[in-house]
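With one protein chain removed, the remaining protein chains of the complex are shown where they sit.
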Amino acid sequence: MTVTHETIGKGEVLLAVDQVSLSFGGIKAITDVSFDIRKGEIRAIIGPNGAGKTSMLNVINGFYHPQQGKITFKGQTRSKMRPSVAASQGIARTFQNVALFKGMSTLDNIMSGRTLKMNSHFFWQCFRHGPAMAEEIRHREFVEDIIDFLEIQAIRKVPVGKLPYGLQKRVELGRALAMEPDLLLLDEPMAGMNLEEKEDMSRFIIDVNTQYGTTIALIEHDMGVVMDLSDRVVVLEYGRKLADGTPDEVKADQNVIDAYLGVAH
Amino acid sequence: MRNAVLYGDLPALRHKYLGIWQTWTWADVAEMVRAYAQGLHDLGLRHGDTIAIIGTNRPKLYWSMMAAQCLGAIPVPVYADSVAEEMVYVLEHAGVKMAAVQDQEQVDKIFSVADRLPALKAVLYDWGRGLRDYEDDRLHSIDSLIIGGRSHFQKDPRTVSALDDLIEQGKGSDVSVILYTSGTTGRSKGVMLSAERCIAAATDSVAFDQLDENDQVLAYLPLAWVGDHYMNYAQGLVAGFCMACPESTETVEQDLREIGPSFYFAPPRVFENLLTRVTIRMEDAGSFKRWMFKTFIGIAKTYGEDILNGKPVPLGGRLLYALGNLLVYAPLKNVLGFSRIRVGYTAGEAIGPELFSFYRSLGMNLKQLYGQTEAFLYVTVQPDGEIRADTVGPLAPNVEIRLSESGEVLFKSPGMFLGYFKDNERTAETLTDDGFIKTGDAGFFEPESGHLKIIDRAKDVGKLKSGALFPPKYVENKLKFFPNIKEAVLFGDGQDFATCFINIDLTAVGNWAERNNVSYASYQELAGHPEVYDMIADHVTETNRSLAREPLMAGAQIKRFLILHKELDADDGELTRTQKVRRGFIAERYAPLIEALYNGTTLADITTEVTFEDGRKGSISARVKIGDCPVFAPDTGKAA
Amino acid sequence: MFYRETGQFKTNYADDMAVFPILQDRIGIALILVVAFVVIPLAGSNFLLSSVMIPFLVFSLASIGLNILTGYTGLISLGTGAFMGVGAYACYKLTTLFPEVNIVVWIVASGFFSALVGVLFGLPSLRIKGFYLAVATLAAQFFLQWCFTRIPWLYNYNASGAIEVGQRTLFGINVTGAKASLEARYMVLLTIVTVLTWVASNIMHGRIGRSFMAVRDMDIAAELMGIDLLKTKLLAFAVSSFYAGVAGAAMMFLWYGGGEANDAFNINQSFLILFMVIIGGLGSMIGSFFGAAFISMLPTVLKFGLPALGIPLAGATAEHLTYILVGALIIFFLIVEPHGLARLWQIGKQKLRMWPFPY
Partner (left out) sequence: MPISAWHIEGMVMDILFKVLIDPFLQMGAMPDLFVQTIWDGFVTGVLYALIALGFVLIFKASGVFNFAQGIMVVFAALTLVGLYEMGLPAPLAVLVTLGVMFVLAVAIERVVLRPLVNQPDIILFMATFGITYFLIGLGELIFGGNPKQMITDQLYLPRGAIEVKMLGGFVQFQKIDIAAAVIAVVMIVALAVFFQKTRIGRALRAVADSHKAALSVGISLNQIWVIVWFTAGIVALVTGIMWGARSDVSFGLQVIALKALPVLILGGFTSVPGAIVGGLIIGIGEKLGEFYWGPLVGGGIESWLAYCIALGFLLFRPQGLFGDKIIERI
């Protein structure tokens, strides 16, 4: 995995979606969409509700299996893939409506993001000593860095269920970061946030992108945010690709204006 | 200032970072600081240069001070929360060559005003987040400097000795730090302190309280405040106790609880807020707990202090107190993180007597001291056993004090300052011909105990037309003891009676409103609410009653008051950065209201400009009601 | 109120991640262990040991097992009784085949067999969720129960068709069979329970525990984070059944001293243990103990309690009343605290820590 990581330099195509179509029963969610995500960029996917944005993410990280088309990630092409495999290949994501592990503390949530990287033997786990403990501590250190990075020290031991929405989103981001992903999918990271929270979140997203050099694909409704954050934007509507390009290009695109930006959001 | 090394492996610094208390022994610190100093030196910091220290209490910032002082450079701590404009004045005035700052936020501030700081050569940051893509060759991370220093040592060992020489060159008489006063009056002044005097002062006080390397403190006060610099930094270096830095500003309380300091220093305000929160939280408790709390606090009031002061107490009292200790005091202190406090100090402004005795009655050895930045730090202090709420205690060791004929307190102290930085005439003003420092506070020695009693800022103490003494702060503190009253500003100098502005405490009153389902949309509305007025009126009356008991003060009872429609705020210049009231400023700003207080009307209109969080300005106007209160005949029954 | 946490600060992660980070808690646990290991065996009456402590311990073990599956991993199982049975019979066969090996070893070892069977019946859990899974486990319950009665080899062709516990010793002391003293059995059982509890809590505090809970709280998210659902669930089944198995073996050999599958390991047993877990508190170790204590002691309490209250009862009526009360109490508890006794305990503890403040 890390090997392929090396082989893809900044600016090269990290993930390519090629003529993907997806449908549930009769309903077509995505029709023949193609676009790519380049290493190190922030890529936005926008579109009206029901445009198939979230479905797109689900396809990318293997939760849905497209009927047609294929997906190339780090040079490996596949049409189907188990989500857990996608994860182990370096795709992490957050969810539209926060999907944290409600029963656990912030710390544990983020720790669980490290699961893939942990492998101490069951035997040691039983005694919580030797390798197991060493591993726990090693990853705790990593996680603490993230906590520090996201400025959530104060809620380290709080059960996430008790947290306000904004913070939950932040924790979720933390959990995704804990996976050290090559590609980070953010599904409406700022939904239902107030201005201040949005600003914080955007700051974090940018910092993630610059600091860790993580490639980010995000869905967002707040046009302002999208245009500031992203390097390139792809616009979907009714499961079809409407436009693709830099924020300015997209803003200028007539179809987009008619279909989306025109509508008050 | 580097003698601290001799404590070897004892913990010098703890910092709750990444979830656990990272610990550095004195040895580590010494090594680190030396490397750091080397790094700074390589960067061009020289003897006599000034370096600004901006940020919250973080180890690396403390080390920055030490390192700088090693080189004989002068650290200038700056209030981290002050906006760029305020900051630039200090930086400019101090002509800083470098700035060691906490994070991106501070870096941004500095760069935003960099053009006005020609001297600025380098900005050092502790926490690199978000600074990745800053292209500015003046920017260095503190770590990189330390590492740089280390490698330099390795490259040629000569630098080691070279550094030693540098350190040796540092003369005790050199200026070791410049602390800028918060500026209760006008522009803040840079107080120059010398190493030897600092140490002298610190040594005295350390001896005075028998602080040693086994003590723990939590450093959470602004770096730039003399309180922190003295209590934690200087004393720490002298006594060699362990200083802990909180994880972040939100977690101070939690961290305090975890560390459980044995030495604690806080301005009255902190204790005030704490008490307020305690009362609020208790009001949410079940009826039984409330009852229990009330009774035992009552018991504590009657016996607690005496027990602490070692006065004889009836056995029954002791038993009750012991029980209370089991049920209330100990747990309470535990929750607040005060359990292990051996010595606690409060200073900065007079503390409300009730407030003071509350904490003492819990068995917390809280003491008062009196001093100021120029004195680094205190001139009078209360030794154990002679603790009084209403005085600031007798002379501190090696301090001389005399009173000017006007009743102003003058002193000479081991730690006294060298003068104001680049401001000789101000220095001259402050010093008397024979080298005493004018405090600007009015006070008097209590004949029997020899305790100094501070009444107020000399120029604030006034007289009513009646000729009765009018000490605003004294009364304000009484008022502020009520959780519901956050701030009070008294007027009456030269008038025929005293009046005051009240700031309600939003948390306390809001909580009260919830419980009595008083609905309100805004601070302003709540402040104007009739029921709130009634409540406050009661408080004021209460205060008057207690004033009446003290012949000296009886005159200063409050006839009329009003509740301000906005909170007094440092951003609007109404308070100093240390949250002290800027009386004069307020007086002129709210002139119409004051007028109203005296011309007997019951309503007054006022429009004021306010500054919002983000620095935008706006203005709010309001119609403010005025309430009246009964006053009481002086109770000559017992003398104060 | 009894907590004095001030000054308890952690300078390394190991301390910070300890199971009992608070000093006072550690003291409390120590006290409990002392009482359990020293005071009770010495002071406890036979009645206390035989009809209170021993059942309580056995059930605790079983409910820990089920709690790992249902509470921590969120998979409902109605087959616990059967898995216990597997343990019991495995132990029986083992000790009859290799009598020389110490019985205690076999009691624990038998857990591995039930773990195996557990995994087998856990296989569907990948595709099946919720009640569907519950039914799948019912299949296990009935099928295994059928095996116990229909496969004579399992009970060594005893005429009685039941397990017959022989004399087995540990350090020369009888620990099983008719001659074994209550104290001996109690001590063995207690040791097993203590150790296994410790192990379980270790597992739950580590990576594995987290992935269990992740699967429980949001299996989709868990999968998208690279947690292999099948592996995790099967592991949960294995661990859970292991505990059930040991509990079953212990039940037969240290408590019942022999008996027949249909009354020991029937569906009702499964339900009973499910109750313990729910009432005690899903996803809580201590909850398992609370639940076990509550359900296992309730009948005893009623049997001897009600008459004491002056309500004279014929045995039968008492039994009926017990049923009614248990039913009512279950509903009652679900209503007042769906998260079980453990939650109540937690709240109480929190209050004590925050004393005198309410929060």
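For the reader, a short list of remarks on this structure follows.
By letter and in written order, the chains are A, B and C; residue numbering begins at 1 in each of them.
Here is the rule we use: a residue touches a chain if its C-beta (ideal position, glycine included) is under 8 Å from a C-beta of that chain, and two chains touch if they have at least 3 such contacts.
These numbers were taken from a predicted model, which means no experiment stands behind them.
Residue C:Val326 is the one among C:Ala184, C:Val199 or C:Val326 that touches the chain missing from this view.
Note that of A:Asn58, A:Ser202 or A:Ser230, the residue touching the chain absent from this view is A:Asn58.
Among C:Ile22, C:Leu116 or C:Leu138, only C:Leu138 touches the chain that is left out of the view. Residue positions on subunit C in contact with the hidden chain: 70, 76, 124, 127-132, 134-136, 138-139, 142-143, 145-146, 149-150, 220-221, 267, 271, 274-275, 278, 282, 316-317, 319-331, 334-335, 338, in rising order.
The rule is simple: only the chains that are shown with their structure count from here on.
Chain centroids computed from C-alpha atoms place B closest to the centre of all protein C-alpha atoms shown. Ranked by distance of CA centroids from subunit A, the top chain is B. Separation between the centroids of subunit A and subunit C, computed from CA atoms only, is 41 Å. Subunit B and subunit C have centres, each the mean of its CA atoms, that are 57 Å apart. Residue positions of subunit C touching 2 or more other chains, listed in rising order: 12-13. Contacts with at least two other chains are made by residues 19 of subunit B. Against subunit B, in their complex, subunit A makes its touches with residues 107, 140-141, 144-145, 147-149, 151, 153-154, 156, 203, 207, 210-211. Interface residues of subunit C, counted against subunit A in their complex, comprise 12-14, 17, 19, 199, 202-203, 205-208, 210-211, 213-214, 216-218, 220-229, 235, 283. Every residue of subunit B that touches subunit C in the complex is listed here, in rising order: 14, 16, 19-23, 257-260, 278, 281-282, 284-286, 289, 292-293, 327-328, 330-335, 337-340.
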